[in-house]
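Right, one structure below, let's go through it.
Missing here: one protein chain of the complex. Every other protein chain is in place.
Order of writing sets the labels: A and B. Residues in every chain begin at 1.
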Amino acid sequence: MEAATLTSGDRGVLARSPWARVPDRALRWGLTILAALILALIVFFFVQLFGEARPAFEKQGVLGFVFDNDWNPSAGHYGALPLVVGTLITSALALLIGVPVAVAAALYASELSPRRLRGALTILVELLAAVPSVVYGLWGIFYLAPNLKPAEQWFANTFSFIPFVGGGTVTIPNAFIAGLVLAIMILPIVSAISREVMSTVPPDHKEAALALGATRWEMIRMAILPYCRSGIVGGAMLGLGRAIGETIAVTILIGGSTQMVEHLFGQSNSLAAVIANEFGEAQGVHRSALFACGLVLFILTLLVNGIARGFVLRAGRRSAGPPRAEEHQRGAAANALLADTAAGA
Amino acid sequence: MSAPGATAKLLDRCAASPARRRRDRLARGSVLAATLLALVPLVLIVYYLLKKGLGAWSGDFFTTDPTGNTFFKNSDIGGVKSAILGTIEMVALASAIAVPVGVGVAVWLVEYGRNGAFANTVRFFIDVLTGVPSIVFGLFVYITLIVGTGTSYAGWKGSIALSLLMLPVVTRSAEVILTLVPGELRESALALGAPRWRVVGRIVLPTALPGMVTGILLAVARAAGETAPLLFTAAYTHETTTNLGSFMNSLPVQIYTDVTSPTPRIVERAWGAALALVTLILLLNLIARLVSRRSRLA
Partner (left out) sequence: MSSTRPEEHVTDLDRESTSETDPRHAEGAPVAPSPPIIAPEARAHAATATRAVGVRLDELRAFYGSAEQVRGIDLDFRANEVTAIIGPSGSGKSTVVRCINRMHEEIPGAHAEGRVLLDDVDVYGAGIDVVAVRRAIGMVFQKPNPFPTMSIFDNVASGLRLTARRGELHEKVERALRGAGLWDEVSGRLSEPGAGLSGGQQQRLCIARSLAVEPEVLLMDEPCSALDPIATLKIEELIEELKQRVTIVIVTHNMQQAARVADRTAFMLDGGLVEVGPTQEIFTKPTDPRTEEYVTGKFG
């Protein structure tokens, strides 16, 4: 491979000493091995987790584990349904409350607010992501829960005819507070992604709507929201993934009950919380059951996040124009995903 | 058509009806209201942190270890020195692991792997890693390094768990920044005859550095605030120790332990620790933002 057409001295002028190639080779192969190791590591972890969880699955059966409504470690029963339901309810609450508020905040920041406020607004919402989850738990249990209790009780009393939501006494902690704090925790991610997607709406379409004689809100409904739909859905699903996996704040705020949640303002449990609560003293099959919870959690978040990223990347790809523009779109989508990871999964 | 007043009537007909105006005002008002609603928790949290936390801060708070006395009402409860030091030590070690590995993988992805099948698989797995709940990382490390080796909790094991958490963030942000380095920059260097490793080390990385530092600082901030990965790896202890091989305290775990205490003074200490933790994280975020402003990319 030596292109030695000219000679001067021992070696051709255009040739490089074989030694000169070593750093290049070393860098290339070193990094390749590193990347491969990461891959192997992740697979390894997954396998290990599954291995530790196996005894519980053997005892209950996989479906039995997930769908049996009986979490009773002292009696040797490990039906995780109450935990799964608790996880789903708090996450659903987080989405229900958090997503509209986050999208509204993103909309306000990108379309309706005075320009000077835009930066400040963005930073303020993102500051919510800087608060660690244990502090959310602390604040939730000592400030939010006691202060909302009267309102929650009023709600439960007034709407006692609605099953699950109404009736019963409000406990501290309870599932609702956990869901509410989760909603606050996912605000920054959903808002950041929504804002990124909204910023990619071509001004052309906004102008076309206005030129037809649309009011500002009508323009938003015609040109912005439909365009951003997949991106916003993606952002919401990333928020969902975060809510499902959130451990500490939920542990503090949900109550750790082993029974199926009876009403919205009562105690409950979640897959992540049960691990935090019971792992310390758990042994034998109980411990495997907790690993199994971890496994279910892992798979759930994997699925949700995978689908979410599909949506967000599709939104980024839609507005592809000339190649540079497309790269910018992907960059915008990537930046949004980055905001999410920095905010915490 | 041009009878006097005809156009005025035309414009009247074309004007937005009261119903449309109402809907417009209502919608915009609701959006504003929701935005303000989104800001309320932040204000409340900051307010409460300051109100409850500042009261706990004192000289002793920062210089003494928690005594572990939770039982007796008048006993000395100590401060959070071991927690602060523990967090610093563990996060430092975690960064020392995650940053080189993360940047290395990112460099490989951008410079060598590019869009190949293998590279995309790696990207996919890194993405997977982003979605893993933090407690599962703790479980991973527990299985491999505690059960697997038969040894006990240790600070460095907590660091490993934290580094797993930081890895995807560092990798992803580094990859984004490295992709933004203009291709022409690399090409002109290569055209001058520089070997690839030189191009990467002397040109690409320095250009990308401020942007990467931002991503790294954000990852560090996140790691500093995590509790769950530390629960079953570094566990909890009272004393300050520099031995990463032993149990190690940390701010988040300290707060978590204190939250459930019935003793009000301990809860107050938890608020103080929370304020310290949030201050640390905000500082890191602020520095990250300032650094990113100096970046010539993005």
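A few comments on the model shown:
One rule holds in what follows: a contact is a pair of C-beta atoms (placed from the backbone, for glycine too) under 8 Å apart; a residue touches a chain by one contact, two chains touch by 3 or more.
Owing to the predicted nature of the structure, the values given are computational and were not obtained by experimental measurement.
Put simply, the missing chain touches A, B once the whole complex is considered.
The omitted chain makes contact with just one of the residues A:Tyr227, A:Phe265, A:Phe291 or A:Phe311: A:Tyr227.
With the whole complex as reference, residues 115, 202, 204-205, 207-215, 218, 222-223, 226-227, 229, 318 of chain A touch the missing chain.
Looking at chain B, the residues touching the absent chain are 1-8, 10-17, 20.
As a convention for this text, only the chains that are shown with their structure count from here on.
Listed in rising order, the residues of chain A touching chain B in the complex are 20-21, 23-24, 26-28, 30-32, 34-35, 38-39, 42, 44-45, 48-49, 51-52, 100-102, 104-105, 107-109, 112-113, 121, 124-125, 127-128, 130-139, 141-144, 184, 187, 191, 213, 215-218, 220, 241, 244-248, 252, 272, 275-276, 279-280, 291, 294, 297-298, 301-302, 304-306, 309, 331, 334-335, 337-338, 340-345.
Of all the residues in chain B, the ones that touch chain A in their complex are 14, 16, 20-21, 23-24, 27-28, 30-32, 34-35, 37-39, 41-42, 44-45, 48-49, 52, 101, 104-105, 107-109, 112-113, 118-119, 121-122, 125-136, 139-140, 143-144, 147-148, 167-169, 172-173, 176, 179-180, 195-197, 200, 215, 218-219, 221-222, 224-228, 231-232, 252, 255-256, 259-260, 267, 270-271, 274, 277-278, 281-282, 285, 298.
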